[in-house]
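The complex appears here minus one protein chain, its other protein chains still in place.
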Amino acid sequence: MASFTTTATADDPRISGGGGILPPVVGGGGDDRRGSGLPDYATRLRRARLGLLVALTPVIMLFVSFTSAYVVRQGLPTFDPRTNAMVHDWIPVALPRLLLINTGVLVLSSLFMELARRQIKGRAALAPATTTQGASSGDQVLIPWLPITIALGLLFLFGQWTAWKQLAGNGFYVATTPSSSFVYLLTGTHAIHLMGGVLALLVAGVASLMGRSLMTRSIVVDVTAWYWHFMAGLWIYILCLLKFAS
Amino acid sequence: MGLVLLIIIWLITLVSTYFFVAKTWWLPVGASAAAPLIDHHFTVTFILMGVVFVAAQLALGYAVWLYRDRGSSSSKVAYSHGNTRLEVVWTVLTTILFVGLNLASSSIWASERFRAAEANAVRVEVTGMQFAWYFRYPGPDGKFGATNPELEDASAGGEAALGLDPKDPASKDDVVTGTMVVPVNREIEVILRAHDVIHSFFIPNMRFKQDAVPGLAIHMHFTPVQTGDYEILCAELCGLGHYKMHGMLKVVSQEEFDKWLAAREAEKQ
Partner (left out) sequence: MATHESAAQESHAHAAPQGFIRKWVFSLDHKVIGLQYYFLALAAVFVGMFLSLLMRIHLIWPAVALPILGDIKPETYLTLVTMHGTIMVFFVLTTAPQGGFGNYFLPIQIGAPDMAFPVLNMLSFWTTFLGFIVMIAAFFVAGGAPLHGWTGYAPLSAVQSSGPGEGLGADLWIISIAIFCIGALMGALNFITTTLDMRAKGMTMMRMPLTVWAWFVTAILGLLAFGVLLSGGILLLMDRNLGTSFFVPLITMNGQVTGHRGGSPLLWQHLFWFFGHPEVYIAILPAMGMCSQLLSVFSRKPIFGYKAMVYAIMAIGFLGFMVWGHHMFMSGMSPYTAFAFSIMTMGIGVPSAIKTFNWLGTLWGGRIRFSSPMLFAIGFVSLFVSGGISGPFLAQPVLDIQLHDTYFVPGHFHLIMGVASIFGIFAATYYWFPKMFGRMMNEKLALWHFLFSLIGTYAIFMPMHYLGMAGMPRRYSQMTEVNYLHDLIGLQKFITYAAFITIAGQLIFLVNLFWSMFKGKKASDNPWEATTLEWTTATPPPHDNFGGHTPVVNNGPYEYSVPGAPRDYVMQNDPEIEPAH
């Protein structure tokens, strides 16, 4: 039986990556690296945004899945042994009007989020200039768009919690009807995801105290901002689904 | 090593194929109207896929022997990145084989499942529960009475296990048994129900299987063409007693069936 064992040794120039008959490995491949060997700001931002796009895919799939369960469940008849017939048992839930107010809060927060994003991006773009001697970013007062966004986000979450209490007050708990189950499910899952966004913003806010560079914080805020806008869009979708597909 | 691989692959292929061809362990005897059609299609699929199986494995074994590295001079490699024409040919052939096979079987599937039972079919409601099958016949009024989950009492067997509601007049003539008795050469309509979890009503000799799903009443049909006793198994994991949830189908002559049913009705008076 012929079995291959290499005759090449560790020093064989054919094997090693450098020297011998091969050309030298050229430095600086596809990464636009600076001398420190790290990717530059543009690359890092592009990569982070690509990562976000990819990460939003399973979030979308989660809600697509819930949507299909919702649609299917609405239309599904079930067997009633007392009549030997298939019956429909879907009772729509009256949604608290507070949800509309919360929607306004969230959309507003998205606006402030965008302002915060542009603000920090602008500062990050100026950063190299402001470190040269003589130039100064000035002691301009920075409007705290980021903290406002966080506050509005928290206000939204508090509003959702209050809406839940209102629903319960009207007798609609998680297991009361299939429709109420979906209301809690969809709003609850969205709220958990938004909380993640709030946490990311808090991290970005705290990061300045921890000495992280402006560029890194800018990337965090940029990516979180897009995530935030997506969450606002998702909320509007959920609201429409609950209100109109009933 | 190439020769060793060829021998092992060829032996495994030929031994496995032998047992298929010799039908050492094979489908149980078919006793329904659909069985000859289904079994014929089994055979067609076997032959076609069997040829592909043997050809591919023999080619694999042959290739690794024929193209073994024999040392530097005699082995020359035919450098090639592929052959597009060949790709197209075998892709088209494979598609024709697979899709054709499927369309052929679909006509049998359609004839079994796309139509409802005949109007004069014998109706039997089959209910699965952890861990027994119960069978209900509608009686002379032709209607199944109401059942009520609150009334179920599995330990009492029969009507109580089904939760038959005595207040419904249609229940009065319903016959409930633990053995399924049906007349030969008649279409049997089964209405499948389940009380607790998914079960599956499997009669191997009838080439019949259908899940019994809680919340649904699933209508299916089959036609037994041979008298005899046939085992019924549960074919969907339903809990710790899944392995012992079995029953018996007795296919008898029309006269025997009528007598049997009449006797059961008489017991209810």
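Order as written gives the chain letters A and B; numbering starts at 1 within each chain.
Operating definition for what follows: a residue touches a chain if its C-beta (ideal position, glycine included) is under 8 Å from a C-beta of that chain, and two chains touch if they have at least 3 such contacts.
In this text the structure is predicted, and so the values were computed from the model without any measurement.
Taking the whole complex into account, chain B touches the unshown chain at residues 1-2, 5, 8-9, 12, 16, 19-20, 24-28, 38, 41-42, 45, 49, 52-53, 56-57, 59-60, 63-64, 67-69, 75-84, 86-87, 90-91, 94-95, 98-99, 101-102, 105-106, 108-110, 112-114, 130, 149-150, 152-155, 163, 195-198, 200, 202, 204, 207-211, 213-216, 218, 231, 233-244, 246. Looking at chain A, the residues touching the absent chain are 1-6, 8-10, 12, 14-17, 21-23, 25-31, 34, 36-39, 44, 46-47, 50-51, 54-55, 57-62, 64-66, 68-69, 72-73, 76, 78-81, 89, 127-128, 131, 174-175, 178, 181, 185, 189, 211-216.
We take it that only the chains that are shown with their structure count from here on.
Listing the residues of chain A that touch chain B in their complex gives 1-4, 78-79, 81-84, 86. Chain contact summary for the complex, chain B toward chain A: residues 1-4, 68-71, 144, 146-149, 163, 165, 193, 215-217.
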